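Shown here: the complex without one of its protein chains, the others still in place.
Up next is chain A:
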Amino acid sequence: MKSAILFSLRKLFLLIPFLIGITILSFILGIIAPGDPAIVVLTMDGITEPTTAELTAMRHAMGLDQPYWTQYGKWLLHAVSGDLGNSYVTGKPVLGELMRRLPVTASLAVCAMGWVVVFGIPLGIWSAKNTNRGPELVLRIFSLLLISVPGFWLAIILMLVFTEELRLLPSSGYGSEVQMIMPSFVLASGTMASVLRLQKTTVTETMQKPFVLTGQAKGLPLNHIMWKHVFPNSVMPVITMMGTFFGSVLGGSVIIEDLFSIPGLGSYVLSAIWSRDYPVIQGYVIVSGTIFVVFNYLVDLSYYALNPSVRQEEES
């Protein structure tokens, strides 16, 4: 128990420098990138060309006339106290907007994860048990197709079939379960197929281990061997993949959010990047970075719980 607490605390402390590091990195990238947020705000309508006086006044109002380290230090101080500042473009508080959009993206990620768990893992196990048979070959081709097809293309095809032709699913929006079916499937498709293939490989490998043979020799039923012995030993790499997937959805769902009109984090940060809206970019980095590392932290903890060799290593 003591080693478990020590393990979790050690992993937790490692997260803090990592989070500060990524905010510094994103701040530097913002500085290096061409473009001035003050000009962006003053020329938002595409017809206004600001005078030097207007530009100076706007830069002062935004605090962009201060040295870089002051700008970053002030932001960090405020961030620690829970204030991520206001968007340069909309003037609205960043934290409020992130918190409004976070559940949207999170629910999209959870639904996508649902597809992966419900179809990826069981079909992977089934494939391992039915390798080289007809239905498995069909499933293999289908999974390859899902991995290869770009998400936006699949989204358009699904919309064509389920929205335009069959009129079964709505094309866009957020708020009801039915609106999440298509976007979450598109988001999950690649990972679902990857998980299927990975699960199949790891199950196949595990089934060749001596303890499976021993179980069979002892006359244990195949299902018992599968669920009690093979599955726990084969699922670790899959959990790692899913942990990374969940984190990556936070920033990687931009196209899906845009296509399906989902007001999530991805679309928010994309427009912030176009308009050099530093407070939004920084806020997004800290929030998504935190979630990402927390998920990886949970994956590490699940390793500790599920994998005896990790426990042994920690105790020694």
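Everything below uses one rule, namely that contacts are C-beta pairs under 8 Å (C-beta built on N, C-alpha and C of every residue); 3 or more make two chains touch, one makes a residue touch a chain; residues count from 1.
The rule is short, and it goes like this: contacts and distances are computed from a predicted model.
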item	value
Omitted chain (choose from "L(+)-tartrate dehydratase subunit alpha", "Probable chemoreceptor glutamine deamidase CheD", "Transporter family-2 protein" or "Peptide/nickel transport system substrate-binding protein") - UniProt protein name	"Peptide/nickel transport system substrate-binding protein"
Residue among A:Met99, A:Ile156, A:Leu213 or A:Ala305 touching the omitted chain	A:Ile156
Full-complex contact with the absent chain, from A:Phe18, A:Phe211, A:Trp227 or A:Trp274	A:Trp274
Hidden-chain contact residue, picked from the options A:Ala33, A:Leu145, A:Leu213 or A:Val294	A:Ala33
Candidates A:Leu12, A:Leu169, A:Leu220 or A:Leu298 - the one touching the absent chain	A:Leu169
Among A:Ser26, A:Gln66, A:Ser107 or A:Ser261, the residue in touch with the chain that has been omitted	A:Ser261
Where the unshown chain meets chain A, residue by residue	33-36, 39-51, 54, 57-58, 89-92, 97, 100, 126, 129-130, 156, 159-160, 163-164, 167-174, 176-179, 181, 222, 258-261, 263, 267, 274, 276
